[in-house]
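Removed from the display is one protein chain of the complex; every other protein chain stays in position.
Each chain gets a letter, A, B, C, D and E, in the order it is written, and its residues are counted from 1.
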Amino acid sequence: MTTERREPAYLYSERDAADRSEIARRFIETRKGLNTIVDAADNYLLKRFYNIDHNTYLEGAIPAKYKELMGLVVSAGLRCDDCINYHIIQSFRLGATRQEQEESLNVALVVGGSIVIPHLRRAYALLAELYPQSP
Amino acid sequence: MTTERREPAYLYSERDAADRSEIARRFIETRKGLNTIVDAADNYLLKRFYNIDHNTYLEGAIPAKYKELMGLVVSAGLRCDDCINYHIIQSFRLGATRQEQEESLNVALVVGGSIVIPHLRRAYALLAELYPQSP
Amino acid sequence: MTTERREPAYLYSERDAADRSEIARRFIETRKGLNTIVDAADNYLLKRFYNIDHNTYLEGAIPAKYKELMGLVVSAGLRCDDCINYHIIQSFRLGATRQEQEESLNVALVVGGSIVIPHLRRAYALLAELYPQSP
Amino acid sequence: MTTERREPAYLYSERDAADRSEIARRFIETRKGLNTIVDAADNYLLKRFYNIDHNTYLEGAIPAKYKELMGLVVSAGLRCDDCINYHIIQSFRLGATRQEQEESLNVALVVGGSIVIPHLRRAYALLAELYPQSP
Amino acid sequence: MTTERREPAYLYSERDAADRSEIARRFIETRKGLNTIVDAADNYLLKRFYNIDHNTYLEGAIPAKYKELMGLVVSAGLRCDDCINYHIIQSFRLGATRQEQEESLNVALVVGGSIVIPHLRRAYALLAELYPQSP
Partner (left out) sequence: MTTERREPAYLYSERDAADRSEIARRFIETRKGLNTIVDAADNYLLKRFYNIDHNTYLEGAIPAKYKELMGLVVSAGLRCDDCINYHIIQSFRLGATRQEQEESLNVALVVGGSIVIPHLRRAYALLAELYPQSP
């Protein structure tokens, strides 16, 4: 039973995120550079994995925004800075408020414990740039 | 900036979950027995941790249902069967559909990889009991 | 650049493993029972993930036997008993000797440390049943 | 610079722990049974690893009791029930009080988060049997 | 049953550590900068978590020095460089000798395996600066 299949409607582009945040800009640029190298390898199974990965976060029974925030929670719980940056930016692009981002990070903190804190600090630095009006 | 504070309105009790599912019943009973032992210890910091844990999943900017599903995603990503059972039951009690539960587990699977699969199998056994009409 | 695509030629069936080892028999049976429940759910992305998973271990530039032993190493390193059982049985079916299985487990032990030992103990119990003539 | 080398003086034997606690008794017995199987394999590197493991917890600059409690903290942080049981019993044998065991578990809880809680519950069940007079 | 509550008596300040070690200085400074950003967010649950975290390492049945070394062991076992730096500095401030720090790292190494080694290398670089007279 699966219906996840519609592309979400982004409120902001990656470029919008990069314009607001230097941390986002450098992350997006570095990832793009490395993805070019990965794409050149043209690895069949890797491309299929990327495709499943993409489909997992589409609009479905759960709105895409919450799926990206779920991705943020598990990324923080598993302590992957690049993944945290990615899902914060994706959630931002889908209209998540700063408060929603922080509540998601709180779930990761309580589940994953204080070893999550160094990642949380860096996540808050990105949030501060993406949401400059929020305290 | 935090507003998570209202107790969520459960559609079902733990008892309802236990009545539908033998897996749920045994999990709830075992946990209750062990919690009695933990409570007897009356450990101050442990009780404070439980309190933060409780507050993290309250209604806030993010609805409690999605927070419980987030708890499910990170629990599956970190491969904790008891935590998976707990959050599936909590999500069920807050009205999550089987499809929402499965989409959450898909996020955990793609993020956490095939080592999540043994836990997913057991999670699906619980889902099959809690949602008997769903395929 | 990927060529992994040929099904490996198994020397033994799952049934052969189950006939030799009670641990294998119970593992295979439990997994089959749970897989029936998972299959009934007919989750699209989960099925696609299973498909990539299957393709990853096919004959390729690296012989299937070594890929299964790699699966064993990473499963032991990540401490997943079901995954360890699965890859030990698969490696056995593809003709891996007991010595090859032990050398693989040694890589997992040195990389993953003493927390791997409880899983190693259970792995050795399975090996002792699958390879009764080996010391 | 290393001086860890003296065997610690145990206040209690494994038998004493087993006599006090059914959980301890079953754990010790199961481990002994599996170790017999592992020993039969006579794997050279595994035996060397066991030897380093043994030496790591000897009396040194840090008293053996605190080393065992450290082993408990990291075992709980990495969520390994067998390792938790082992180090609780070892710490008990070296005279650790229940309070010292609980404070160690608190470090694991705050560092490792709520996913540690299911393991903590089982740890408290063992503590309750080993220290029956302590609340 | 919990008595952890007294603030420990530090032999050295963070400033002392920073004066001895360039690695410590940069770590402390970066953390301070990020903490300012986190503090500005004024997240209620995060602040409560920080408070429990602080209380966990106070003097209690276990001396604060050993609790910080426990924090070091579990941080190394969970492979968190920032946490390792933090607990090495805290242990140093509470009078831990270099030998005690190394014995703690040995517990983490044997429990966590060779994947801990890259973190150990960086930890030894910090130790070499904090304890210049020790070989």
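Everything that follows uses one rule, which is that a residue touches a chain if its C-beta (ideal position, glycine included) is under 8 Å from a C-beta of that chain, and two chains touch if they have at least 3 such contacts.
Every value quoted in this text rests on a predicted model; they were computed, and no experiment measured them.
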Exercise. The chain left out here touches which displayed chains?
Worked result: A, B, C, D, E
Exercise. Tell me, which residues in subunit A touch the chain that this view leaves out?
Worked result: 31, 34-35, 37-38, 40-43, 45-46, 49, 53, 75, 78, 80-83
Exercise. Which subunit E residues would touch the chain omitted from the figure, given the whole complex?
Worked result: 79, 102, 105-106, 109-110, 114-115, 117-118, 120-122, 124-125, 127-128, 135
For this session: Using the touch rule from the top, list residues of subunit B that touch the missing partner.
Result: 77, 109-116
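In this section, only the chains that are shown with their structure count from here on.
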Seminar exercise, completed: subunit A and subunit C share contacts with B, D, E
Exercise. What's the call on subunit C versus subunit E, same or different interface residues, using the half cut on shared numbers?
Worked result: same
For this session: Go ahead and align subunit C to its copy subunit D using Cα positions, then give the rotation in degrees, nearest 5.
Result: 120
Seminar exercise, completed: Distance in whole angstrom between the CA centres of subunit A and subunit E is 30
Problem set entry | Separation of subunit A from subunit B, taking each centre as the mean of its C-alpha atoms, in whole Å | 23
For this session: Provide the list of subunit A residues touching at least two other chains, using ranges where the numbers run on.
Result: 1-2, 4, 52, 56, 77, 102, 106, 109-112, 114-115, 135
For this session: Could you draw the chains as nodes, link the ones that touch, and say if you get a line, ring, star, complete or other?
Result: complete
